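One protein chain is absent from this view; the other protein chains keep their places.
Chain IDs A and B follow the sequence of writing; residue 1 opens each chain.
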Amino acid sequence: MPVQDISDNKAFLTEKVIKNYSGIFDKSSLSRIASIRRDTVDRPVIYIGTGTCGIISGAKSTLDKVRKFIAENKIEASIIEVGCNGFCSAEPLLDIQLPGKTRLSFHNVTEDKAEDVLNSALHHTVQADLVLGQYRQAGLEEWPNVRLIDNLPWFSLQTRHILKNAGIISPASIEEYIVRGGYKSLYKTVLNYPADKICEIIEQSELKGRAGGGFLTGRKWKIALDTAGDQKYMICNADESDPGAFMDRAIIESDPHRVIEGLAIASYAIGASQAIIYVRSDYENPLKVLEYAIKQAREYGLIGEDIFGSGFSLSINIRRGAGAFVCGEETALITSLEGQRGLPKSKPPFPAEKGLWGQPTVINNVETLANIPGILENGPGWFKSMGTQSSKGTKLFSVAGKAASTGFIEVPMGISFSSIIYDIAGGVRDGNALKAVQLGGPSGVCIPPAELDTPLDFEALSGIGAKLGLGGLVILDDKTCMVNLTRYFIDFLQKESCGKCIPCREGTRKMLDILNGITKRPKEESAHETLERFKGVVQLENLAHVISDTSLCGLGQNAPNPVLSSLKWFREEFEEHIFDRRCPAGVCHDLRTFYIDVDPCTGCNICQKKCPENAIIGSVKMPHFIIESKCTGCGICFDVCKFSAIYFK
Amino acid sequence: MLLTIEINGQQVSAKRGETILTVLNRIGVKVPTLCFFGSLSPTGSCRMCVVEVEGLTHLVPACSHQVEEWMQIHTHSPRVLKARKALVELLLANHPDDCLYCDRNGSCELQDLSEELQVRERRYPSSHKPVQIDKTCASIQRDPGKCVLCGRCSRVCTEIIGISAIDSVGRGSSTRIGTSYNKGLNYHACVKCGQCIMSCPTAALTERKSLPRVIEALGNPDLYPVVQFSPTVPGAIAEEFGLKSNKDIMNILRSALKKIGFRQSFDVSLASDITIMEEAALFLERWPRKTTLFTSCCPSWVRYIEVFRPEFVEYLSPVKSPQQIMGALIKQYITSSAGIKSEKVFVVSVMPCTSKKTEADVEGNGTRSVDAVITIRELVKLIRLLGIDLNNLEPEPAENAFSISSSSGRLFGVSGGHLEGLMRSIHFLNTGQELNPIKINDLRGLKPKKESRMRINKLPVNVVAVNGLANAIALMDEIAAGRDDIHIVEVMACPGGCINGGGQKIGTDEKMLKSRMKALYDIDEEEIVKVAHKNPTLNELFDKFLSKPNSERNREVLHKDRSKIISE
Partner (left out) sequence: MEAIFEKYSLKKPESLIPLLQEIQEANGYLTDEIVEKVSVHLNIPTNRIYGVATFYDQFRFKRRGIFHIRVCRGTSCYLCSSSSYLKEIEKLLKVQDGSVTRDKKFSLETVNCMGGCSQSPVIRINDTYYHHLSVSDLGEIIRTLREKSE
């Protein structure tokens, strides 16, 4: 491949590729595009997934190893860092593309395996236990006996539009994005359409906000466009703080320019010349990727002054969140941008009318914006053809927890839970039984197996009292205690409550107190306390309704969801905790009752010595015994016993 | 633009842009509020005023939600009542519940809410933990354990006072109203105005009590307890005990103070007259050369300048505040008239102010001019403690020569009053003629900033009276930016002046302010001596204890060296 001058490429891409409407190119352009797309390569290319999930799995060490290997063996090969393709449990992912052959993908290539994988592939053999599959690439020689990657269950049921470049292109290369159709929609938009036409197209597509609210994006834009203001603001909310949801991070790390293009189009549509990307502070890698991508886009003249000579100017700034879950709420995000404590404000007025500095402001999340270039490229009808009556298009979900395969996926709206869990994610890990699926982050709900045929769309979910939220799915197996998990969510929410309104601040704390009372064992137990705990559950429900009824913002209004949904579907588990003082899953340590099995017990005496409550009696070399009334269930004896003589119920 | 809404089944017309609460107040439907407070921006944080609007999923706060054409509102539906009650119960679960021992027993909004919503049992177990009480400040005491986080104090401190000495700290259930670095209120920002106390619904913010010390002094036979009171005190006492605020009230107050055990009582207004004479002399000495004078009778304002704007200290009038002048004079007077040693004289001030407590503590130089300062609220408690029935007291005229003051001195109680009195004397001292008309209407009323452009001897004198420290800060910014047409600036940190001071009755509203203001203006109407320079006592005073205004002797006694900024 001849090394090309970047500025040369820049002119070629901006003048020849982006502005080419027909899609018909001359021969030299075609070959130039093919080489940028890497449809053909003239020397081996090694791809390593260095998204956050890859880094956590050790991709950086793998990368170092690969570099070393290539240098030591004097191999002429290029190394390209890509984002994650969504199959996070297979990270670190390492792909190899040899000249003339299709791209081959390997999973779980930790540093110790990198050398072998490379060595064999470069010698045209495949390490069968680590190969994930090969890409479908027309005109290239296929590897024998290697399945196609898109036939894998994880990928075969997906419809990848937002993710179509994920894991394939380098996020650091604007060129790769452009040759795959990037920035064409922006060009079309700013040159051919007035702003209100863009709002109309997006409204026609029936795209709804992907951050949970489900408001029609196009309509929101139109409100901001129609509201008078000196300086309108377009904000991309990348403060993805739901634990267990990481789609926004993934989009940014894999295909940042898609987000930037969407943001630029949105800014044009609402008449904003200033855009802000609000990124969660913990997202160090996405932040770097975005900063670089914005710099590139600026160099290419795709943002900045007078874009494509259309007269439309846009500056994009990145602002880092400072670590507060509540700032995902749009009014709190705005107060945070204004340099204050991130407290939400009452709506109305909505930000589209009165937002940042009192000006019309639209806030869309990363996924919503990533949908925009596709809709403008293929038309609103195309988008509407996917999904269901109430929810159009595709949706990203993260699959985490105890699923056999985990990561993030893009599927048409309306797919069922069971389809995702069993068909895509391969069921529950280690052959355990499924207990529930948790959807929608900490203020989401736990859905029992009986409801798994529910389609995942806005309407069907609200039918069973659930919300789509950001689309985080956590698979729970039968070793999960629902009471304890509910307690975990409420604990999270009471820590993350901003503290402004009483119901959320005091109410979540009280709910936590009650749940603590249920999952923990007080010093002295009496019938009276059982009654108190029982009253606690009754109060829990009352309180939950008041909190959701009176709280100021979405965080508080949705905070009781985990309690209400668990009480609805897993009430018997609460009752077991309260009346029998038993945790069926054995998760609530305080409620465990320990017993000593006389046969394996050697009377070594260690448990008796370590017991902080003096609840164990027995003489040396004789089997010991636990006095149930004294035992607090701390489990120290269980941990110290070398003969597995202690068990619990 | 008018629109029609329905409230509890009744058709009501409302203006676009109005909040639901405004409409409810107009038509006399009462919904409880907690975080909503007077002119402060509504935050909708306490949710106590929630109402049900048909068609909306959640309840909405009446204080911050605007009316819309289609609205059908239910203000007291079962759903709403249940929610409000639960909110109060949640607050109580985190409250010490020591009402019987509480400073605000009987005047507590949380108590009222709990009674109104008929909370009769503890449904949520208490999670209250004892919290350290902040006693670092001589004026204000903070008990965060009683705080319900309504945020009124911090909004007052930010929006009205402009200081932000207390503000929300932390997040979630560990949110609290706190000070910088949790170092206590005295650390540096607070100006001790006490407006936070006035806004606090519970006893989370109270004045530091000097009452125990006063009671002790009253019972100490070795001491000679005397009292001085601010011109706002008679009116406040009348208001509190349901008496008419007429000419007699001053003498009823004197009689009550005597019953309490004070040997003599003095009206601070005399010192205000002295302040006027000193400042007038000082001003005329410089004028008409370019000069700017800031009044110095409000200690919170003085403190603000000293701490935040030391570059303006030279503009501050060097004259001490009337309380300090009066205290010093009383001690001298009693020593000379009754032969009692100065250190045996125990001077108590009754003030509408919390800042004066710190002032009396700080400006001592070893010998204190004022030994204890109590707020009007503390005086009321003292009168009640001693079972004094004001309705059946014989008015008692003043016994000492220090009882005569001009009505100018009394006007110090309201914003603009100090300036009005000062201008009257400046005019006379410069021209030899009384100001005509004597009333300066430009400087009257409750407006936050009042400007008057006057001419004396055909030369302009521009004066500005500002109340609410935040407005003064804005004016300082203007001056710092180069505004130089103002000759005299009068600042009262509290909105409205001392009639709304941090030591006044809790629950002061605009109606009360207007009547307190009117009472002082009425005195000015009725009083024969309306100007400081005509006060006959002053001449005697200047002869006996002092010298000519702005003379060396007077500077020594009445002035303060402002080059030494208090560093605490």
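Everything below uses one rule, namely that contacts are C-beta pairs under 8 Å (C-beta built on N, C-alpha and C of every residue); 3 or more make two chains touch, one makes a residue touch a chain.
All values derive from a computational prediction rather than experimental measurement.
Within the set A:Ala400, A:Ile421 or A:Leu567, the residue that contacts the chain not displayed is A:Ala400.
Only one of A:Pro171, A:Gly244 or A:Gly633 touches the absent chain when the whole complex is considered: A:Gly244. Although one chain is not drawn, the whole complex shows that of B:Thr19, B:Ser114 or B:Thr179 it is B:Thr179 that touches it.
Hidden from this view is one chain, which touches chain B at 158, 163-171, 178-181, 189. Contact between chain A and the unshown chain involves residues 52-53, 55-58, 88-89, 91, 241-246, 249, 281-283, 319-325, 336-342, 398, 400-402, 406-407, 438, 442, 472, 474, 476, 480, 485, 488-489, 492, 496, 498.
In this section, only the chains that are shown with their structure count from here on.
The touching residues of chain A, when paired with chain B in their complex, are 324, 341, 345-346, 348, 494-503, 505-510, 513, 532, 535, 539, 542-543, 546, 548-552, 557.
Residues 43-48, 50, 58-61, 64-66, 79, 82-83, 86-87, 90-91, 93-94, 123-125, 127, 148-149, 168, 170-175 of chain B are the ones touching chain A in the complex.
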